[in-house]
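My structure is below; once you've seen it, I'll send some questions.
A single protein chain has been omitted from the complex, and every remaining protein chain is retained in its original position.
What follows is subunit A.
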Amino acid sequence: MENKKTILIIEDERSLREALRDKLTREGFSTLEAKNGEEGLDVALREHPELILLDIVMPVMDGMTMLKQLRENAWGKNVKIIILTNLSDIEKIADSVKNEVYDYLVKTDWKLEDVVTKVRERLGE
């Protein structure tokens, strides 16, 4: 494959997931999708994306649980994560990940193009 960076989108709302996918693809990224934390963990550990866009409130396994488990993995410990949620509660975050370095974006406050900018920023482009 070309030097396209892969972004894993973990989001349970189909319409939002597809909007992100379409935009990121248009912007030149390769994308992967998952509908919940469990699927997302699976895909992440298998495909090793460059960056993960992670929603919090999801069925089966929520974002925080997935994050915790991901960080226990040797590769997962270092993968870049942007939390993309509509919860405005930083308190939702488990203590174990409180010192994480990640971005926390509230979806309603962020335009798609700004999300893309953030993604590029995190990837060091």
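As a working rule, a residue touches a chain if its C-beta (ideal position, glycine included) is under 8 Å from a C-beta of that chain, and two chains touch if they have at least 3 such contacts; residues count from 1.
In this text, contacts and distances are computed from a predicted model.
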| item | value |
| --- | --- |
| Hidden subunit of the complex - UniProt protein name among "histidine kinase", "Carbohydrate-binding protein", "Cytochrome c oxidase subunit IV" or "Carbon monoxide dehydrogenase medium chain" | "histidine kinase" |
| For subunit A, the residues touching the chain missing from this view | 13, 15-16, 19-20, 22-23, 26, 57, 85-92, 106-109, 111-113 |
